[in-house]
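The complex is shown incomplete by one protein chain, all other protein chains being positioned as in the whole.
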Amino acid sequence: MPQDHYPVLLALGLALALGVVMLMLSALMSRRMGGRVSLDTYESGEPLLDRSHKRISVLFFLIAIDFVVFDVEAAFLYPWALVIREGGWPLFWAMMVFVGLILVGFAYIWKKGGLDLRPERQKRSLRG
Amino acid sequence: MEMAVFLLFAALALVSSLVVVLHRNPIYAVMSLVVTFVSIAVMFVLLGAPFLAAVQVLVYTGAILVLFLFVIMLLNVSGDSSRGFDLHKALAAVVAAGFALLLLTLFWGRYHGLDLSPLQESDVALKPLARALLDTYLLPFEIVGLLLLAAVTAATVLARRSQDTSS
Amino acid sequence: MTVPVSWYLALAAALFGIGILGVLSRRNAITMFLSIELMLNSVNLTIVAFARSFGDRAGDMTAVLDGNVLVLMVIAVAAAEAAVGLALFIAVYRGRRSIDVNRLNLMRW
Partner (left out) sequence: MSFELLATLAKTGLWMALLLQVTPIMVWVERRGSAMIQDRLGPNRVGPLGLFQALADAVKFMCKEDITPAEADKFLHRLAPLLALVPALTTFVVIPFGPDVTAFGRQVPLVVAGAETGVLLLLALASLGVYSLVMAGYSSNNKYSLLGAIRASAQMISYELALTLAVVAVLLPVGSFELSEVVRYQQGQFLGWIPKWNALPQFVGFLVFVVAAFAETNRLPFDLPEAESELVAGYHTEYSSMKFALFFMGEYMGMATLSCLAATLYLGGWHLPFLSYSGPWWWVAAQGMGVLVGKATLFLLFFVWVRWTFPRFRFDQLMRLGWKVLLPLAVLNLIAVAALTVGGVL
């Protein structure tokens, strides 16, 4: 029922309000000195030589894709979990087919080295 | 209460979706889309589909939009190349407004004044939904599995070659 | 007080329009893709609202279930679509160093 979910909204609102209040309190109480050096980007005392936003490795993207696919799988596992007891073996095998398909994709990424984040020198070729 | 929640989140959805299409920084676009999707999840709850709401937050905001964020950081995309307001954008705005108005008149003419009766406990039970998915729609469900397999393979093949050029 | 179904539909129509605006006016492929996701979601909202309305009038819950299962499928397909679409962007970016659709004009003569 929708009204069972309202407490979640209430908690969200309260948590947000609490966070804002704490930040505002701290802003009121803290001293502000500023200055060019203290507002500088931190780089262990070295001067900044280049941009901080670098392009990241494509391997993170492969991991995220795997995550998305497995998350969708999990989304279908939940309803399955509800009715498995009544559904019996046919339902069990129906889901095994689905999970099996997903696992084939997982095995493919695994085999292609999409899950290996080892440094380049230790890595098998990703091209294969 | 229901009306208040609807109005609050409808407003939130409209404002945040406008930020999605108008803000130049794609990171902001993704963050506002998170707000839009959560608001739509609230709509799902109000419409008596709490499971869809949970899946919406879990899959859409928890996974798909994270994928977008990764790609934005992967490619280090900054703002949009087009600036200011030109003829192209004016045309786009006209087309979009026209389409929205068309839909609005269609929906409003056909459905205005149809009130929904309040939800019953049995209307939101999750087991019938699970049974429908795994019984009536078993074949489409397995095909979705196949589609996901195809997607994961295709995406890996497309993205993989990067090791030659970057990193 | 319950919310009339036409209000949900109106919200969905507005979101769809905003999505169209994004797709047509932005030149950054990522933002265009985000707008498409927005349109997809507004359609999902429409489906759920229609299903609820039909089920309500028919006094029969199967219509609601059909709509909900359809939306579940749409979400799954959207996940697959996002994975492949974004992988395409990466492939395009690798060749062109940009995902600005104005510069993707190799096929134009």
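Some notes on this structure:
Chains: A, B and C, in written order; residue numbering restarts at 1 for each.
As a convention for this text, a residue touches a chain if its C-beta (ideal position, glycine included) is under 8 Å from a C-beta of that chain, and two chains touch if they have at least 3 such contacts.
The shown structure was predicted, so the numbers you read here are calculated from the model rather than taken from an experiment.
The chain not displayed here makes contact, within the full complex, with A, B. From the options B:Leu126, B:Ile143 or B:Val157, the residue with contact to the chain not on display is B:Leu126. Looking at chain B, the residues touching the absent chain are 27-28, 31, 34, 41, 50-51, 53-55, 57-58, 61-63, 66, 69-70, 73, 124-126. Residue positions on chain A in contact with the hidden chain: 1, 4-8, 10-12, 14-16, 18-20, 22-23, 25-27, 29-33, 36, 38-44, 52-54, 56, 60, 63-64, 66-67, 70-71, 74, 77-78, 81-85, 87-89, 91-92, 95-96, 99, 103, 106, 110, 115-119, in rising order.
Please note the rule applied: only the chains that are shown with their structure count from here on.
Chain centres here are C-alpha means, and the one lying farthest from chain A is C.
Chain pair with the larger contact count among B-C and A-C is B-C, by C-beta pairs in contact. Averaged Cα coordinates give chain A a centre that lies 18 Å from the centre of chain B.
Shown for chain A are the residues in touch with two or more other chains, namely 58, 61, 65, 68-69, 71-72, 75-76.
Looking at chain B, one finds that residues 2, 46, 48, 51, 55, 59, 63-64, 67, 71, 74-75, 129, 133, 141, 144, 148, 151-152, 155-156, 159, 161-162, 166 touch two or more other chains.
Within the complex formed with chain C, the chain B residues making contact are 2-3, 6, 10, 13-14, 17-18, 20-21, 26, 29-30, 33, 36-37, 40, 43-44, 46-49, 51-52, 55-56, 59-60, 63-64, 67-68, 71-72, 74-75, 77, 79-82, 88-89, 91-93, 95-97, 99-101, 103-104, 107-108, 111-118, 122-123, 128-129, 132-133, 136-137, 140-141, 144, 147-148, 150-152, 154-159, 161-162, 165-166.
Residues 58, 61, 65, 68-69, 71-72, 75-76 of chain A are the ones touching chain C in the complex.
Contact residues on chain B toward chain A in their complex (touch as defined above): 1-2, 5, 42, 45-46, 48, 50-51, 53-55, 58-59, 62-64, 66-67, 70-71, 73-76, 119, 121, 124, 126-127, 129-131, 133-134, 138, 141-142, 144-146, 148-149, 151-153, 155-156, 159-164, 166-167.
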